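The structure appears right after this line, and notes come after that.
Subset of chains shown; positions unchanged.
By written order: A and B. Residues from 1 in each chain.
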Amino acid sequence: MSSKLKVGILGATGAVGQRFISLLDNHPWFEVEVLAASERSSGKKYADAANWILKGDIPEYARDLKVVGAEPKDCGKVDLVFSALPSAIAAETERKFLDAGYFISSNSASFRMHSDVPLVIPEVNPEHLKLLETQKWKGRIVTNPNCSAIQLVIALKPLQDKFGLEKVSVTTMQALSGAGYPGVPSLAIISNVIPYIENEEEKIETEPLKILGKLDGNKVKDETFAISASCNRVAVQDGHFESVSVKLKKPATVHEIEKCLSEFRGAPQELKLPTAPEKPIIVRKEKDRPQPSKDLADMAIVVGRVREDKVLGFKFNVLGHNTIRGAAGAAVLNAELLKAKGYL
Amino acid sequence: MSSKLKVGILGATGAVGQRFISLLDNHPWFEVEVLAASERSSGKKYADAANWILKGDIPEYARDLKVVGAEPKDCGKVDLVFSALPSAIAAETERKFLDAGYFISSNSASFRMHSDVPLVIPEVNPEHLKLLETQKWKGRIVTNPNCSAIQLVIALKPLQDKFGLEKVSVTTMQALSGAGYPGVPSLAIISNVIPYIENEEEKIETEPLKILGKLDGNKVKDETFAISASCNRVAVQDGHFESVSVKLKKPATVHEIEKCLSEFRGAPQELKLPTAPEKPIIVRKEKDRPQPSKDLADMAIVVGRVREDKVLGFKFNVLGHNTIRGAAGAAVLNAELLKAKGYL
């Protein structure tokens, strides 16, 4: 135990906070010592403070931990805090923790697009961690992208490297768990599609350009290809599904694309990070897959139906677990990368 | 009564057949005299033969009608038959009815792409009925498009007329009722998206080009712009939802597009056909509409979220009732057009 890094979770009672607690159960490198949440929860045992919504029971280690306030003064000395703070308060709270010298691996959007904050998917742009060295706060912060952007970018990265990307158009069908808890009212989604998710299209249209951007000295030079996103909520518990069309710069075949996706590996695989999937991209060749209820993986994304597209050239489907690969798991993998690279 | 045209319904017990029965209840021009179905149902009262799946009870007029076989010899003398035959037998059975001299308004795909068969949406291409004059059978047949294609083409038509179409990309989220009954197993769709519907993408990528084609003498010259379709099934009872992106030939603004869609009218409105919607296209301006569970109309389609698209120029959502505007209602409106134009 004593050799593990001590970590805290900000926003520990919410939907993403619960995923952090679940993923960090028995983690080989990290030991959760601090669970922080809103004042309402502060002082209670975690089991009393949280309305646990995941399948199965609260991990033993967390049940009796006393929840503290999401303030630096309450969180004591830890090596890293994971932030699952709600967007309304994330910017201000994370800023306080930075000023107090904390190292943050954040799933919140507030700092993602700051020029000196790395927006990292370890398989895609681990070298962006170099931005950490330019940060002026007493603490440091690394962020992971929006849930829909992560799975999209993982699929785009090998295509960019091999064929070059010119245009990307994506229509999403996003899971309910992406909206947190209580999130989407049942009456709003039963037998329905909701064609709007606040700020989501903007994030998908901008975050990938930073992530896929090139590190140039101490700066990231954003990519400039066009992305169009149309976002929809559907009655699926977990698993964002994306219908993606791409225009590539170089000629390609369906087979070459499938091969290039399937063979893709990145830093987490080379470094054997504890949370890394064996293969970041699982390629399925059946005509009707992947499907959220059947094919959802934890940290790997699933690509299927790669085929020609009469408008942009090629199209395919992408499925990813939005609260694991797309949120808590992303931040944990970032933290593992930080440690493997010596930042922690 | 005696002045009404006598009509029959082929495939009367299925999901689309039931919609025909419902829509033709108290129809001012048509009187249903013949309900034809498979041998299994033949000889039974309709109420005993059909597993009625629509809300409410079977219309009185149909309850006690005796179901006959779907053979010309069993159907006697009627002015028109509506075809809701399943695709497996539609081609052969419709051919028999044509050889026997029947006039058919068909919702089936079998004859849609034949060069001498009009594929008609009355608001879009009523002039294509002229193809009827080139048919060589003893009978005549007019067809309506695939459910997803109809609502797409209604939205595209005013854009084509005013701005010209260069490229169209559509991702569909289609309702369960589009698969008929029993159709999609509940276990297959609960908390899921199924990213495949047999032959659907092919239909959406080809049918609109014929419908939007120009009548040139006795032939239709297909349009040639590129369409890409990605089709998905979602857990929605009724109402196909489409996320559409278009590249236009001429410059446009969001406001001009909304205006052009909203002001669109066609033959059914001019001719005041009984089943015609007052406006074929309802344009909504809220940020999160249309939604299947809230905004579904019967014969009008609903367009919303018209906005710019970084890849193709503009994008918007289209919602239509797949078994009314997209199937039975489409064939009834075609029949009304036939009568108004003197073909019946």
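Odds and ends about this structure:
Convention: a residue touches a chain if its C-beta (ideal position, glycine included) is under 8 Å from a C-beta of that chain, and two chains touch if they have at least 3 such contacts.
Owing to the predicted nature of the structure, the values given are computational and were not obtained by experimental measurement.
Each chain in view is the same protein; 2 are placed here, and the whole complex, as held in this structure file, contains 4 copies.
Here, only the chains that are shown with their structure count from here on.
Contact residues on chain B toward chain A in their complex (touch as defined above): 167-169, 171, 173, 190-196, 205, 226-228, 230, 232, 234-237, 241, 243, 245, 287-294, 304-305, 309-312, 315, 317.
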